[in-house]
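Apart from one protein chain that is not included, each protein chain of the complex appears where it belongs.
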Amino acid sequence: MGKSRGPVWVIAEQIDCRILEVSFQLIGHGRKLAAALDTTVEAILLGHKMEEHPRQLFAAGGDRVYLGNDPELAVYQPEIYTEIIEKLAKERQPEIILVGSTAMGRELAPLIAARLDTGLTAHCIDLVIDGNKVLESRIPAYGGLLSIICPDRRPQMATIATGVFPNPEPDESRTGEIIPIEVPKKIPRRIQTLEVVREEPEGMDLESATIVVAGGAGAGDPAGWRKIAGLAEVLNAALGATRPAVDEGWAALETMIGQSGKMVSPELYIGVGLSGELQHMVGISGAKIMVAINNDAKSPVFEQVDYGIVDDYREFVPVFIEKIKEYQGKLKTC
Amino acid sequence: MFPKIPQFPIRHRVYTMFKIVVCVKAVPDPKEACNIKIDPATKTLMRCDVPMVLNPLDKYALEAALQFKAEFDAHISVLSMGPPEAGNIVKECLALGADRGFLLSDRAFAGADAFATAYTLAKGIEKNGPYDVVFCGMASSDGSTEWVGPEIATFLKIPVVTRIKEIVEYNGQWWTVKAELENGYRLVRVQIPAVFTVTRELNTPRRLSFSGIIKARKKEITRWGIQELGVPEESVGLKGSPSMVSTIASMDSRRKVEILEGKREEKAEQLVQRLVNAGVI
Partner (left out) sequence: MIDFTFTEEQEMFRKAAQEFAETQVAPNVPEMEKTGKASQDLVKAMAEAEMMALTIPEEYGGLGLGYTARFIALEEISKVSVAAGMMLQVFALGIEPILKFGSDAQKKNFLPGLATGERLASTAVTETTGGSDPTGIRSTYKKDGEDYILNGRKCFITNSHIADTITVLAKDDENPKAFSTFILEKGMEGFKATHEENKVGMRGCNTGELAYENCRVPKENLIGVEGKGLGVALAAIGDVGRGGMVACALGLQAACLEVSVKFANERILYGKPISRLQTIQNKLADMKIDLEAGRLLGYKAASMQDKGERSSNEFAVAKYFTTEAAQRAAKMASDIHGGYGCMEEYAVSRYMRDSFVLGPSAGTSDIMKVIIARWTLS
């Protein structure tokens, strides 16, 4: 019925020959979008020594993989990656392109969008196909949920953070077509990634933690922040932060939870000295119990949690820690 | 007092002063940002009540330019797309040490998404004349997409490196920089002219000084509208934006809140009890 639509594309990302989880998550969700559009899901994978990897993408739900397998593609090279994807997109006319909201994704996606003269939505927490078969990218903003659409131009593009969509159940029986991509020779090479240096992240991994303690602007100063860190320690929790806390320099950018930071799904979330701004709260999904400690009874955070403590955290947290330690002590003795 | 001659000729030109462009944006003061609401009619941000300030990350971009200027000498132009009220942030950049300011302001530019914003800024940069480097903040505190820097680079047909945390080497036409990754960084070598978007790791922005404010009296700010840029209406503002807001919904909160009461010790005990019962600690 009507013109057949181009495929749903996922720009898969690999680091050190490992495909990132977000790529699988986007393929998984991409299947739903493709079903609504009566089209297929395709992935683009660029790297080196990638022979075995398309298999994983098929298992996740991809129907076709464009594979660039060349030493020059081993690490992210902006101009080359952009050129490859742009050319391919103009040939194949995808309906939608999804990119993981990683450091690479957040550079590559706008480069592609600008080349293809199309729109790009950031920080999506959901993607649906609306009644007009148009992609609705949903983002949280200013107390509401916005739906962004790109009605006229194609492809429709969006970046999504890891953890927004679930990991799809791999179906090893699935197969698909692999189309090899060549590295274009005649493009300007004005920029080159010389090397990628990994640094060990400090502290616990937020995304996999069962308990997350997050601090916000209400911490007030580094001494206060340390109190909050103390609470995380006694609970063996990961310590996260809101944007204001990062801006003040109390916490590193990598520990920021929220729309433009990390997505977490702990069993227990405790927010200390934060106001429950949407941009932060959307970073917390599926927490079993949420707690807030804030000295402002009118704070919006108290509408979004299970248990609220209206108190000055500087006074409350030490007492709270005492009680937790008491409880932990009891556990050891029985 | 002669300016220090940079150590490198640029392209085929004989020595001319190194030209830096810094793109800046006026944003609602992030400290009061919680008061901002969306206008349900136009579906764009209502910014009236909160004071507009220089986007925090743009200060780092300007600081990068100022530090280059202190070492090698350069001419710094500041460009901003915004309403006439945004002129004060351009003035502020001049007071901090930039040489020239441009305000791209026209009703036609309003309602622009990142794409149209980048296009307009790119046109402004081109109109300003030859340039060697463009610095931008990595993202703005309100839109926060991170798209404008890379899209400007695409429209100008020059390379871009995002999330710069360190400039390792200026070597003639090749700069080596560290670009932040999730855990670590990329070491990148790039040929200028190029766009660099910066993070807070890069430097510590200087404060406004009284003498800087005095010096800014003599510096020019030029306003360019759609006529001056010579761009078609369909390419800018709301009309030139591929993306648009279709609906606004409110977020439901699905939790039943219990505010614990009593003395501090009692509250703490109750809380521990609740969490134990729920099996989360």
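A and B label the chains in the order they appear, each numbered from 1.
By our rule, a contact is a pair of C-beta atoms (placed from the backbone, for glycine too) under 8 Å apart; a residue touches a chain by one contact, two chains touch by 3 or more.
Computed from a predicted model, the values in this text were never measured in an experiment.
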item	value
Residue touching the undisplayed chain, where the options are B:H75, B:K91, B:R163 or B:R186	B:K91
Selected residue (touches chain absent from view) among B:L208, B:A249 or B:V276	B:L208
Sites on chain A contacted by the missing partner chain, in the whole complex	295-298, 310
Footprint left on chain B by the chain that the document does not show	88, 91-92, 95, 207-211, 213-214, 216-217
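One rule holds for everything that comes next: only the chains that are shown with their structure count from here on.
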item	value
Centroid distance [mean C-alpha coordinates] between chain B and chain A, Å	22
Chain A partner contacts - residues on chain B that touch it in the complex	30-31, 34, 36-38, 45, 56, 113-115, 118, 139, 144-147, 149-151, 153-155, 158-163, 176, 179-191, 194, 199-200, 241-251, 253, 255-260, 264-265, 267-269, 271-272, 274-276, 278-281
Interfacial residue positions of chain A with respect to chain B in the complex	75-76, 78-79, 102-104, 106-107, 109-111, 113-115, 117-123, 130, 136, 140-153, 190-201, 210-211, 235, 243-244, 247, 253-254, 259-260, 267-268, 275, 277-278, 288-291, 297, 302-311, 315-316, 319-320, 322-324, 326-327
